[in-house]
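Have a look at the structure below before the remarks.
One protein chain omitted, others in place.
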Amino acid sequence: MKLCHHELEVRTDGKGTYEITAEVESAVNRAKIRNGTVTVFVRHTSCSLTTMENAAPAARRDVERFFEELVPEDADYEHDDEGPDDMPSHIRMVLTRTSETVPIVEGKLNLGTWQGIFLFEHRRDSHHRKITLTMIGE
Amino acid sequence: MKLCHHELEVRTDGKGTYEITAEVESAVNRAKIRNGTVTVFVRHTSCSLTTMENAAPAARRDVERFFEELVPEDADYEHDDEGPDDMPSHIRMVLTRTSETVPIVEGKLNLGTWQGIFLFEHRRDSHHRKITLTMIGE
Partner (left out) sequence: MKLCHHELEVRTDGKGTYEITAEVESAVNRAKIRNGTVTVFVRHTSCSLTTMENAAPAARRDVERFFEELVPEDADYEHDDEGPDDMPSHIRMVLTRTSETVPIVEGKLNLGTWQGIFLFEHRRDSHHRKITLTMIGE
């Protein structure tokens, strides 16, 4: 059984979902782990993770629009030090995910046909986001 | 330390929560892992996972009703290729979980007294859903 970390950096240019499936798959290949798990962990509090449909761009836009409406920028937040997208970013992060653990089976991510792993950016500005991948297996 | 995958198939007959705790417990027993973790991973984008109260059926109905209202079928979605339950299923999945990692302690799932693991089906039609269980431990 072996263990391997890999740090992934993702550049984001404003709010939206950014697919990282290929980067995760590539790190798994390089780690030469045939069977095990990879834990994807995002090291931020104003962006998050989600596993979701990766074929239809319209579905992604609907997900993004849903969160814009559920957690609006113009609500009356107490914490708004960094502007109107500050507090909604923290709430959207709480409603989605910080870590996701995906099985590795026979050298491949065991995702379903339409599943992709996404970084969900909640801030308007550009950012370099850090994600730690931890692979455990044999 | 050893590792073992098990694929679980769950037949669903429409929207709702389907308890899979017994199936997960049974796979853990067969793997003969006394201490470790089991990662439950659902390989779909229109159903999800949740760990929740398993004693009161009324509580499950309230959870299901809450999601019907929070993510209604009759909202104005851009993506609706597969009918009115298509897009709500993807959003409800994002709001709940794709993976859950549960400790295995002394050969048993370390759940609390009232905790059960559930597949949360968001589509109206019948489906065969695939869940991968990955057990790591000794």
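The chains carry the letters A and B, assigned in the order they are written, with residues numbered from 1 in each.
Everything below uses one rule, namely that a contact is a pair of C-beta atoms (placed from the backbone, for glycine too) under 8 Å apart; a residue touches a chain by one contact, two chains touch by 3 or more.
For clarity, every value in this text was computed on a predicted model and none was experimentally measured.
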**OP:** State which residues belonging to chain A touch the missing partner chain.
**Re:** 1-3, 5, 39, 41, 43-46, 70-71, 77-79, 81, 87, 90-91, 93-95, 97-99, 101, 130, 132, 134, 136
Original post:
Please identify, in ascending order, the residues of chain B that touch the omitted chain?
Top reply: 1, 35-37, 50-53, 56, 58-59, 61-63, 65-66, 70, 95-97, 100-103, 105, 110-112, 114-115, 136-138
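In the analysis below, only the chains that are shown with their structure count from here on.
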Original post:
Rounded to the nearest whole Å, what is the centre-to-centre distance of chain A and chain B, using the mean of the C-alpha atoms as each centre?
Top reply: 20
